[in-house]
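For this depiction, one protein chain was excluded, whereas all remaining protein chains were kept in their positions.
Our next item is chain A:
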Amino acid sequence: MDHLKLTRILVLLGMVLMLLMPGVSAHRVYVQEQITEVEIKAWFGGGDPMPNADVSVYAIKNGEEELYIEDRTDSNGLFYFTPKLGVSEYRVVVSESGHKSEKTFNLAGGSAAETENAELPLSASVVAGFGYIIGIAGLALYFSSRKSKGQ
């Protein structure tokens, strides 16, 4: 009987020690992703890059904008910058003698306000444009014919 009791105590002791062990031997570990470079691409409608255009990067923190970097795109219309530590939201403005576009984005992944509208396919735009022109011509012809009838 004593022998059995001793085994029980030893097993219990072992279980308690095993429970305590992880708490003693492990350190807490932190993992966080860090984006070290952001690529900005600027191009004209039709796909040609916008080289040597002015780029202004504004860092947005707690809703307040602050000019972070001002530079120019390279010959391929690309521009790279290192994000400011702790700031994940940026507004980038690219302009080149009269052409200007901007984009607000969040590196943390949350979808920021989209500044670009979804474009119609080009062929659809062309057909739509001709449709408008024919429509306007039709209206104008209607009014001019009504006027000449009235005379």
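One rule holds for everything that comes next: contacts are C-beta pairs under 8 Å (C-beta built on N, C-alpha and C of every residue); 3 or more make two chains touch, one makes a residue touch a chain; residues count from 1.
Note that in this section contacts and distances are computed from a predicted model.
Trainee: Hey, which one's the missing chain according to UniProt: "cytochrome-c oxidase", "CoB--CoM heterodisulfide reductase subunit E", "Carbohydrate ABC transporter membrane protein 2, CUT1 family" or "Cobalamin biosynthesis protein CbiM"?
Mentor: Of "cytochrome-c oxidase", "CoB--CoM heterodisulfide reductase subunit E", "Carbohydrate ABC transporter membrane protein 2, CUT1 family" or "Cobalamin biosynthesis protein CbiM", the absent chain's UniProt record names it "Cobalamin biosynthesis protein CbiM".
Trainee: Which is it among A:Arg8, A:Lys41, A:Lys61 or A:Lys100 that touches the chain not included here?
Mentor: Selected residue, touching the omitted chain: A:Lys100.
Trainee: Touching the missing chain, which residues of chain A?
Mentor: Residues of chain A in contact with the hidden chain: 44-46, 48-52, 75, 95, 97-102, 117, 119-120, 122, 125-126, 128-130, 132-134, 136-137, 140-141, 144-145, 148.
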